[in-house]
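Working notes for the structure below.
Only one protein chain is missing from this complex, and each of the others stays in its spot.
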Amino acid sequence: MTWRDAIVLARRSVGRRGGRAVLTVLSVALGAALLSSLLIASDSAKQRVLDQVSEGGPLSGIKVDAAAPSASALDSDNPRPGAARRIDDTALRRIAGLAQVSSVLPIIATPIIALPPTTLPAAAHATSKNDRPLFEAAVGIDLAHVSQLPVTVIAGRLPQPGSQTEIAVTVDFLQRLGVTNANSKALIGTDVMLGAPRVFKNGNERRNRARWTKAEIVGVVSQEAGNGLFVVSLDMARSDRAWTAAGAPIDGIDPDPSEYSALFVVAHGLDHVTQVRAEINGVGYSTSAPESLITQVQRYVHVVELVLAGIGSIGLTIAALGISNAMLAAIRERRREIGVLKAVGAADRDVRRVFLVEAGTLGFTGGLLGAGLGLLVARTLAAVVNRYLASQDLQTVHLGVPVALLASVVVGATVLALAAGTLPAIRAARMPARQAISDE
Amino acid sequence: MASPADVAADPNERAGVAVHATGLRFRYDTPEGELVVLDSIDFDVDAGSVVAITGASGSGKTTLLSVLGGLDRPHGGSVLIAGHDLAQLDRDEMARYRREVVGFVFQDFGLLGQLTALENVELALTFERVSRRQRRARARELLGAVGLGDRLGHRPRALSGGEKQRVAIARALANEPRLVLADEPTGNLDPVATAVVLDMLLRVPVDHGSTVLIVTHDDAIAARADRRMHLIGGRIASA
Partner (left out) sequence: MRRRRYSALAASLAVLLSGCSAHSRAASVLPATAAGPQETVVSIGGSATEGDGLRNRLQEAWPYLVFRNALPISTVFVNAALDDATATHALTLQVPVATELKPDLVEVWLGADDVAAATPIPTFTTALTELVTRLRVSTETRVLVADLPASFGTRAAPYNTAIRSVVVTTGAELVSLANASVTLAPEKGFAAQPDAAGHRALAAAFEKVITKSN
């Protein structure tokens, strides 16, 4: 008997006993739903925690400062940098050429004077006056490769790569204006005046003249790429920095001769972060990376994942036992049918195959339904949680569709059902062929 | 009368087979002790003949059919059919024997309720790894031959008793069996259906060359067989 014939026969047999099949599938679906919703929740929690730790950037991200490494550079995730050291294109290329380095992105932080709009939209519900200039910094990043940087979009979007007229503002900027995260969207579309300062000296007299540009706020972000309230394109930061650097040193700000303020390096996986940091230190630059913290967090989260997966698996196992029980009962009822199958030539393996396929069909169907149900449950919970988070002015949760996880739940349910169906299938296969002709 | 040499002649030939049983014993183990159902019986059946097996309830006639069909293994003696000694076959060989040599017709039809008439007939070829197209063609042909060409898609519950038994006969013939075993084939049928089904069974040796053994209580049916084998208490009283 081919697998295809066995599937057709099993499908018909399951369909004939609709009520029982529905109940059995439902029990598997509930078990699978419990497992998948717990796994989605734990996966989401893991992602959130790791996002928080890595500030939304890749877990294997390393920040390279424009400074020499200190003696204990590798003993800490965030060591104190040594003396200032210029980062130029040569250094960037050298670091990019190191083994196990996946990408290197330059960061340019530059001082900036910001003038927020004199009148903010009413929907922003700003609580602070905003008519004074803010003396802050803009952080220029490669906006074409933001996924490799510790930048998370909270509202709106990021500026277009190369744009001189679009910026994203940070949560700190919102706080300066007295705007909550929940109202941050109201700021999107408003204009800000940004001035790159430059000090002109005439004898002892110092005059500051800023190079002013206007920019539209297109998004709100959380970022750790550099210290500053504004995320801008590298081109914009470079123009502003060139203006500032051409002048005399600004009071209170160390002159920064470096071409780049910092680099953000991504290693080929968390396992290689220590090695890459050591090599960058060898090139002559101080590094920082939350590798120890991430490893510890991953360890703790893994324990939580195991516990939740265990709870879900218990549910699924109970459902699988239900399959076993239902099939044993079915075999008692179908002795005559088994006998007829054998009378018309079915070998033991054919009968075993039919019953295994039946069990697998129930498990697969239940797993599929359960995975969908689990996703629905997780999304419902996420909606409840998001309402709470929004009410507390916290950033909300985004649940994707974890296809691999859901597929593994379906596969798991099918495999468990097959395991549960093995004993009944063996028992059915061993039943005497005589059942076809007599109940003696 | 068949000789042992005849029954072992050519297991691949698609014609009726002779049956040669010697010292055939069968028993059931019951809580009260051993219950002998077939008590060292000897008999021969000629290839292509129709034999009626009669006897009172409990005389062992259904068990004899079960043993000859490879549904049960004899506990003693030998049964030679188509080159096989049924007492020596293991489970897989026994399944193969049933699949290739035997066709069954049951009193209560033995149709699977979840399958259509066409699929029930196809089922007999499913285990032979015959292609789906060939199976379907063969099943259509056989159902046409028993007058059910317009009932192919009907489930058993939508058929009358006589129609169900005609589907069962078509299924029994699907694998071109050399031995057709019928257990009270008209036991659940009205007189009209009985006549139709009996005519069909009696034509099997003529149309297909198979040997036919019919277990029956009905003397009228037994009278139409080539030969009658009467069992009393697990022994052949007359043959």
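Note that the chains are named A and B in the order they appear, and that numbering of residues resets to 1 at the start of each chain.
In this section, a contact is a pair of C-beta atoms (placed from the backbone, for glycine too) under 8 Å apart; a residue touches a chain by one contact, two chains touch by 3 or more.
Treat the numbers as computed from the prediction; the structure is a model and nothing was measured.
Asker: Taking the whole complex into account, name the chains on display that the unshown chain touches.
Answerer: Missing chain, whole complex, touching shown chains: A.
Asker: Among A:S13, A:S36, A:S60 or A:T152, single out the residue that touches the unshown chain.
Answerer: From the options A:S13, A:S36, A:S60 or A:T152, the contact with the absent chain belongs to A:T152.
Asker: Pick out which of A:S70, A:Q100 or A:S163 touches the chain that's been left out of the picture.
Answerer: A:S163
Asker: Out of A:R211, A:R336 or A:R427, which is the one that touches the chain we can't see?
Answerer: For the chain that is not drawn, the touching residue is A:R211.
Asker: Looking beyond the chains shown, say which of A:H125, A:R349, A:H398 or A:R430 touches the absent one.
Answerer: The missing chain is touched by A:H398.
Asker: In the whole complex, not just what's shown, which of A:G15, A:G189 or A:G282 touches the removed chain?
Answerer: A:G189
Asker: Touching the absent chain: which residues on chain A qualify?
Answerer: Residues 41-42, 44-52, 56, 113, 115, 118, 131-133, 152-157, 160, 163-166, 185, 188-189, 191, 193, 200, 202, 207, 209-216, 218-220, 222, 381-382, 384-389, 391, 394-398 of chain A touch the chain absent from view.
Here is the rule we go by: only the chains that are shown with their structure count from here on.
Asker: List the residues on chain B that touch chain A in their complex, please.
Answerer: Its residues touching chain A are 28, 62-63, 65-66, 69-72, 91-92, 94-96, 98-100, 102, 104, 106, 110-115, 123-124, 126-129, 171, 175, 183.
Asker: Which residues of chain A touch chain B once you look at their complex with the stated criterion?
Answerer: 1-2, 5, 9, 12-13, 15-16, 336-337, 339-348, 350, 432-434, 436-438, 440
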